[in-house]
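Omission of a single protein chain aside, the complex is shown with its protein chains in their original locations.
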Amino acid sequence: MKTNSLKRSVLAVAVSLGTLAAGQAWAAEQFIPIPSYRVGPYASGGSKYYGGLIDYINLVNAKEGGVGGVKLTYEECETEYKNDRGVECYERLKAKGEAGASMFNFMSTGITYATMDRASQDKIPLVTIGFGRADAKDGSVFPYVFPLITSYWSQASAKISYIGQRLGGMDKLKGKKIVNLYHGSAYGKETMPVLEAFAKKYGFELVNVEVPAPGTEQQSQWLEIRRQQPDFVILRSWGVMTPAAIKAAAKVGFPRDKIVAVWWGGSEEDVIPAGEAAKGYIAGSFASDGVGFPVIQDIQKTLYANGKGNLSDQAAIGTVNYNRGVIGGIMMVEAIRVAQGKFGKKALNGDEVRWGLEHLDLSPARLKALGAANMIPGVKTSCANHEGSGYTRFMQWDGKAWKPASGWIAPDNSVLDPLVKASADKYAKEKGITPRDCSKEK
Amino acid sequence: MQFFIEVMVGGLLAGVMYSLVALGFVLIYKASGVFNFAQGALVLFAALTFVSIEKMGVPFWIALAITLGIMVLMGVAIERIVLRRLVNQPPISLFMATIGLSFFIEGLAQTVWGTEVHGLELGITDEPFDVMGVFISKFDLFAATLSGVLVAGLALFFQKTKLGRALRAVADDHQAALSVGIPLKHIWAIVWAVAGFVALVAGMLWGSRLGVQFALTLVVLKALPVLILGGFTSVPGAIVGGLIVGAGEKLAEVYLGPFIGGGIENWFPYMLALVFLLVRPEGLFGERHIERV
């Protein structure tokens, strides 16, 4: 019995090593790696995000037969939202396909940081939509990193502008008190210098309060907040910290419509656990939710009606995380399309796709043609601007659905750009990078 | 002063919530000497099962009964499939087995019930009420009362009933207990079933606080310092430990935090427990072992 089971396990290992060694052959196809996370603490958001992304890729294949006749292929790899597993997935998928991986979209700050050096070495771009290094906006120092649509710093700026709007003008910020309740991690502290710069500019008082990760307990922080009597609370939360914060705010009687959260705190997963307490709560957003967009309806008609959808639970279609995934798909596919315009209709390598990412032009008209009008702000990237937009909007949870609470708000680049420049220069110096000359790039 | 009282009361009440999770550990440790790492997974599984059944349209109490049934079955299954085969193995192997178990249960929970997050309303609004200017949460008070009743019941059960004494005998020495005719297998099945029940209560209360989602497994981290403070083997110890940890960490965060930079709640309870342990290495209420050569 014992030896039998041993034999069996040895066999299993041998079989799997065999699959490790065997490469797969591809025909003229563009390969997109999907490093998803569908188990563990963040499975709920991860499944929907990558479900939406895969659905969009399949939609493009089903409707147009791929991009410019080149079929899009993909392979998933489970990262569990862990850095080391992410690195493993990166290494596993980077050389797959005819011309290697097109680009990676990890949806995780940690994994993105951990693969940054490798990616620049391998010339594969990293797409970080809404998150990642804010200073990577400077494409001259970070040629392979794309914090598309909006970086954390742009969002922090938008939050201040939004609060100004609510108060009736930026001049009204003077003398006000804003608490920055942040997750006790590198991620949580990332926006502090930006918020401080704005506090100086507009003359409001900024109080930083830390919530120890993971943030299940926030009672003392909220008692402190009640004592401080702030006008607004900026919530830089992540994971379970969001619902716990909303609950704790209700407990001390802090009005939820005075909480302005980062977009990580702005999905259904963040408010449903908080139940009734979440009514009125406000969070940032870069991709609108809902099934009203033609592209989402197309996915329902073309894929789900024929049983080809990626998600087993169709109720998830149109949720914030799902739509973020579709947007991710649109950006990635459009980058390939743009790159094909320069390099020809063939399987492109990472460096060629990088050129596409750097020359994205998703104007409102183009978005409309894609069936995603006003789903995201217009995005136009260049060598000097890898973010391409910086616009953020705010949504309010009414107990059942997200309702728009503002239009697209522009970042205050007069404050942000010097910070981005300083941070990018520091990175370049540390790493010994000679920045590209963006005026020479076409 | 008023603020001080408010922080302290809030801390004490939060501490009881920690005790509730710690209780699950104490039960298993007391009866089988196993440090049950899977307790957090059980809490998640119980809460997720309950919410999912209720979402199907089953009334509250029936859903609760069904979930309890499932948890008991699960406890028995764990004993049958895992622990029975590991009788008399070193504690560290048993500990590891429960870790394997926690992976399994977490995977199972998400396979069966999906990864979706849920809200859970127990019908007790979490609005504060005012006692001479001090805000006290209704929900916390309810949770504290419930935990108090649970602990009192369990303490009586362990001290006064025959079964309770048998449990303690088993914990002390498996083989000796077997040799005096205590049915080890039944005892373990019972205690795992009770731990399943405690997990359900903890899952409901924590679930209504954080929402029913994977992060429920993280509440274990709050229970561990309670556990070492109160002692692994003492049911009342879990409560007292919880109170000390709860009040201590909140007061430290508010009054000590500003001086050393805040966010100290994660490690402060452990340091506190460490200090207590240096004085009493078996925890406040743990059983003292005399070492002989």
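As written, the chains take the letters A and B, and residue 1 is the first residue of each chain.
In this section, a residue touches a chain if its C-beta (ideal position, glycine included) is under 8 Å from a C-beta of that chain, and two chains touch if they have at least 3 such contacts.
Simple rule for what comes next: contacts and distances are computed from a predicted model.
Taking the options "Peptide/nickel transport system permease protein", "Molybdopterin dehydrogenase", "Amino acid/amide ABC transporter membrane protein 2 (HAAT family)" or "protein-glutamate O-methyltransferase" in turn, only "Amino acid/amide ABC transporter membrane protein 2 (HAAT family)" matches the UniProt protein name of the chain that is not displayed.
Shown chains touched by the hidden one, complex as a whole: A, B. Remark: the omitted chain is touched by one listed residue; of B:F95, B:F142 or B:F157 this is B:F95. Of the listed residues B:F3, B:F104, B:F142 or B:F157, the one in contact with the hidden chain in the full complex is B:F104. One of A:Q121, A:N306, A:S414 or A:T434 touches the chain omitted from the figure, and that residue is A:Q121.
The chain not shown here touches chain B at positions 35, 82, 85-86, 89-93, 95-97, 99-108, 110-111, 114-115, 221, 224-225, 227-228, 232, 261, 263-264, 266-267, 270-271, 273-274, 277-278, 281-283, 286, 291-293. Counting over the whole complex, chain A has residues 2, 5-6, 12-13, 15-17, 19-20, 36, 38-40, 43, 47, 75-78, 80, 82-85, 87-92, 94-95, 109-110, 113-118, 121, 133-135, 184-187, 189-190, 193, 212, 310-312, 423, 427, 430-432 touching the chain that is not drawn.
What we mean here is this: only the chains that are shown with their structure count from here on.
Between chain A and chain B, the centres computed from C-alpha atoms are 36 Å apart. By the touch criterion stated above, chain B contacts chain A in their complex at residues 3, 6-7, 10-11, 14, 106-107, 110, 114-121, 125-128, 135, 137, 139, 208-215, 217-219, 222, 249-250, 253-254, 257, 261-266.
By the touch criterion stated above, chain A contacts chain B in their complex at residues 38-44, 47, 184, 209-214, 216-217, 219-221, 223-224, 227, 239-240, 243-244, 247, 250-253, 268-269, 272-277, 313.
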